[in-house]
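In this view, the complex is presented without one of its protein chains, the others remaining in place.
All chains are identified by letter, namely A, B, C and D, in their written order; residue positions are counted from 1 within each chain.
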Amino acid sequence: MIGTHYVYWLLFALMMIGLYVVISHGNLLKKLIGLTLFQVGVFLFFISIGKVDGGSAPIVSDDVETYSHPLPQVLILTAIVVGVATLAVGLGLAVRIFETYGTVEEEDVLERDTTP
Amino acid sequence: MIVLDIASVVLLAAGALFVVSGGVGLLRFPDFYTRVHAAGITDSAGAGLILLGLLLRTPSWETGVRLLVIMLFLALTGPTASYVLAFAARRDGVPIWREGDPRR
Amino acid sequence: MTVFTLINISLLAILVATALTVSRLRALYEAAMLSALFSLVTACLFVLLDAVDVAFTEAAVGVGISTVLLLGGLALTRSREAVTPRRRRLPGAAVAILAGGTLVYASQDLPAFGSADSPVQRHPLTDTYLHQSQEDIGIPNTVTSVLASYRGLDTLGELLVVFTAGVAVLALLGPLAHPVDARRRDDLDLVDYRVLRVISAMLMPFILLFALYVLFHGDFGPGGGFQAGVIFAAGFVLYGLVFGLDKAQQVVPRVVLWALIPFGLLLYLGVGVVNMLLGGSFLDYDTLSSDPAAGQHLGILLVESAIGITVAAVMTTVFFSFANRRATR
Amino acid sequence: MTAHLPALQVLVPLGCAPLCLLLRRFRTVTWLVFLLAALSSLACAVLLATRVDDGPLHYEMGGWPAPYGIEFVVAGFNTPVLLVVSVVAVVAAVYARRSVGDEVDDRRAPLVYTCLCLTLTGLLGLTVTGDVFNAFVFLEISSLSTYALIAMGRRRRALLASFRYLVIGTVGATFVLIGIGFAYAVTGTLNMADLADRLTDLDGNRALYAAVVFVFVGLAVKMAVFPLHAWLPAAYGEAPSAVSTFLAAASTKVAIYVFCRFAFTVFGAGLVFTTMPVGEVGLLLAALAMLVGSAAACFQRDLKYLLAWSSVAQIGYIVAGISLATAAGVSAGYLHVINHAVIKGALFGAAGLLVLRLGSARLDDLAGLGRRMPWTFAAIVVTGLGLVGVPPTAGFASKWALVSALLDAGAWPVLVAVLASSLLALVYVGRIVEAAWFRDPPADLPADQPRAPVSMVAAVWALVLLSVYFGIDASLPGGLADAAAAALLGTGGA
């Protein structure tokens, strides 16, 4: 079990570190960083599904017999792009929030909304 | 061929040695400026030697060209990055370590 | 314990340690830098797991664009995080433990890592994508053929996401303001670094050439439209950082950028519509030529170029939007 | 061209998005482009709806057959959703011209239309796709454009509302991705029909359970099911009126459809509702959502927030119906999807008229306006009665269907929650009526306020009349809902 599943477990740990940061930290930018960590964990999980022992990159060549699966790689290419797009939008929002409220701490923003 | 293999092994070994010693230096040296020196060693000597060692083992010329490009690229950017970093640190007043100071 | 396993475990351990440190650091600049390092390690792992195209993208996006954007965002906001109070820690920890527990529980029935006999490898998709594609499409890099042809719609969606992000950032940070000359002096000290300027000027043509190479070599090696677009953008970003935004915006004027963003998307869509007019279904490149494989080649090339155009334009626009925000403040 | 209809359904709005950006200098033209996108989508949806009786339509993207390429599937279970989204889009487009012109500055208005095109594309794509990963991509397109749209609200709170939705929405989407990953790992395929086939051999596979859990938790965020609804009130309350009209009517509904699609045609009702307690959990959360949503709505001071909280409760009704997993329950859920979309669209539209006139939609500011703005408030009252479920409104029809489905299944506690929630709905609708008609207008109310634009009033009343029609003659929505339930519960595959 350990020999065959250790990769998954380490990646789950990685995802959970990210998820914890997203939920618990109040700083909006830190949340975005946490989101990235979380997503990268998922990306690696997908890629590890497609890996074959002794395989090689799925670029066909005459001297190679076994290839890892190309499909998870395609999916993750798309997912990485989605991730960076989300990051850009989130950062744009955070910058605007800082410009209007003067802070990027979630609790301070809420406080400033209730007591204008 | 034997000669090439031996040369490659020697280059790789030397490169590995430089890389590790640079790493140790980065961790053990007392201040930022001395660490720039340590990092510089691994970036130039270590990387150069390892890439050369690999160059002697390349199966095809395309791979060789790419190795050369990487070498060229590292040779250009490595020292530039070191210089820029040291310059910026100096300007921002990152302190210099002198004999007897505590490590920082 | 094979060599592969050892390397894999070392990299994963480095990755988890970095993630932990990033999550604990309250100095956000440092956290952003370490997340660049995190991306580097991730990219190494992708190489190790045979996902060279993904590694390429992760390096360009994670280390290049994300870091620049994150730092740009930080430069406009506070760079130090408040201490997370105790009461906030519990919900996060609870959710993480619950979700993590579920994942570990479920992983018992996952196929073993690296197994060649897993459902994924046994499915007929594997054979189609790896072997049949050589006859149908004839491109060695199967990732490219799956990306641009078999799952071309996903890629169109991906491009649409990039487009959406560009529109969203433009809407949020406003149209590019004209850069103000009276910039804070200490912001622009990089102009003093002669070495940096010379080297960057030397590198520029090389970077753009490399981007083109990546675009057109995507059929045979790692790379493709998206990666090429990001490298283009990274080139412009470097130029803007070293020589100042004003100069960078003279080189690539706003009007051009804004025209290129929709242009790439329309080109992609146009290829698909032409396929429909020629009697195939949407994105059926076979119709582009009497020889299906040649049609596929042409279609994939057009589509990859379309991706490259939009991605480069969006990424550059997004960077300029952030950087200008700073200059005008 | 008719063979291409499923593709055109999505592609025309998709192509309109870059056109909007390209033509951004001509604000009216960008609006026309969005209107065109909405109208073409309506035309496609109607044409498709007339064709699915003979069986599901498949469209293979790129000419690659199903598990190798991506396919679009149009069948009885998604035509109602396509129709709802398209109708709401057309109404929102008509409504948007003056509303967006008033609430968003001129330079950004074209970007609003661009984002509306993108949201429409995302929602339609999510509805017709037959591939789980493609669904994730369309989910992200619609979400990302939604974040941008919400952030364009006039008040500064819109920014935080958008950011919070972005964070929780992305976590939700990533959960869906994890679920897809687990399902892929144990089957090796992403095509929905192929997945359904291969899953039948996997009895008791724990990875599959995790796939179900993660996909559903992720979708629950997008559906705004009770404990994960926190983003919704602020998001709908702060978005520009045209946007909240569109989103409130369409966006959560599509997420609910995707839930149904995964539950019944991918994972299968046997796994989801028999082996796993998704139905029980769904009923419990639905009951809580009804009570909490309606109760919170009673305490809101802003009309848009009130309506948003009421949406949380109404989503509870829909989820309750679907969680029963019986033909009657699912049909009631679908019926309420249709009716609630129409009703909530009209209500948010009316709230937008108030914002246009008063600059806000706070209940205190509505005092005595009932006589000044008779059309607007008549619309609010008629559709408000629909929310409560008074006969013969559309809300009554779907609530009646839901109650009888619950009675059949013997879900008494949920029934009590439905009744309690309806009473609370009476309270919050009553609060609006009380403020509008039974309070004295403030003395300093200027007499010569601008009249509400005809196009906006017409758009709102189109939905109002539709809801009244559906209340009197429920054969059209009822027929669609029954066909959808039959398609979902029938053979299990598409």
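Quick note on the criterion: a residue touches a chain if its C-beta (ideal position, glycine included) is under 8 Å from a C-beta of that chain, and two chains touch if they have at least 3 such contacts.
Here is the rule we go by: contacts and distances are computed from a predicted model.
Its UniProt record calls the unshown chain "PH regulation protein F", which is the correct pick from "NADH-quinone oxidoreductase subunit B", "Branched-chain amino acid ABC transporter permease", "Peptide/nickel transport system ATP-binding protein" or "PH regulation protein F".
Across the entire complex, contacts from the unshown chain go to A, B, C.
The missing chain, though absent from the display, is touched by one residue of C:Gly114, C:Pro222, C:Pro262 or C:Gly308; that residue is C:Pro222. Of the candidate positions C:Ala36, C:Val104 or C:Leu298, contact with the unshown chain belongs to C:Ala36. What chain B contributes to its contact with the hidden chain is residues 8-9, 12-13, 15-17, 19-20, 22-24, 26-27, 32, 35-36, 39, 42-43, 46-47, 50-51, 53-54, 57-60, 62-63, 66-67, 69-70, 73-74, 77-78, 80-81, 84-85, 88-89, 92, 94, 104. Although one chain is not displayed, its contacts with chain A can still be listed: residues 56-57, 59, 61, 64, 103, 105, 108.
In the full complex, the hidden chain is touched by chain C at residues 3-4, 7, 10-11, 14, 17-18, 21, 24-27, 29-30, 33-34, 36-37, 40-41, 43-44, 47-48, 52, 55-56, 59-60, 63-64, 67-68, 71-72, 74-75, 79-86, 186, 190, 196, 200, 203, 207, 210, 213-214, 217, 221-223, 227, 231, 234, 237-238, 241-242.
Heads up, the rule we're going with is that only the chains that are shown with their structure count from here on.
The distance from the centre of chain B to the centre of chain C, with each centre set as the mean of the Cα atoms, comes to 28 Å. If each chain is reduced to the centroid of its CA atoms, chain B and chain D end up 58 Å from each other. Counting only residues that touch two or more partner chains, chain D has 133, 137, 140, 144, 147-148, 151, 178, 184-185. Touching two or more other chains at once are residues 103, 107-108, 110, 118, 120-121, 125-126, 129, 151, 154, 157-158, 161, 164-165, 168, 172 of chain C. If you check each pair of chains against the touch rule, the ones that pass are A-C, A-D, B-C, C-D. Partner chain C is touched in their complex by these residues of chain A: 1, 4-27, 29-30, 32-34, 36-37, 40, 43-44, 47-53, 55-61, 66-78, 80-89, 91-96, 98-99, 103-105, 108.
Residues 4, 8-9, 12-13, 15-16, 19-20, 22-23, 28, 31-32, 35, 38-39, 42, 45-46, 49-54, 57-58, 61-62, 65-66, 69-70, 72-74, 76-78, 81-82, 84, 88-89, 91-93, 95-97, 99-100, 103-104, 107-108, 110, 112-116, 118, 120-121, 125-126, 129-130, 134, 140-143, 146-147, 151, 154-155, 157-158, 161-162, 164-165, 168-169, 172-173, 220-222, 226, 318, 321-322, 325 of chain C are the ones that touch chain A when the two sit in their complex. Put simply, chain A touches chain D in their complex at residues 15, 19, 22, 28, 31-32, 35, 38-39, 42, 45-46, 49, 71-72, 75, 78-79, 82, 85-86, 89-90, 93-94, 96-97, 100-101, 106, 109-110, 113.
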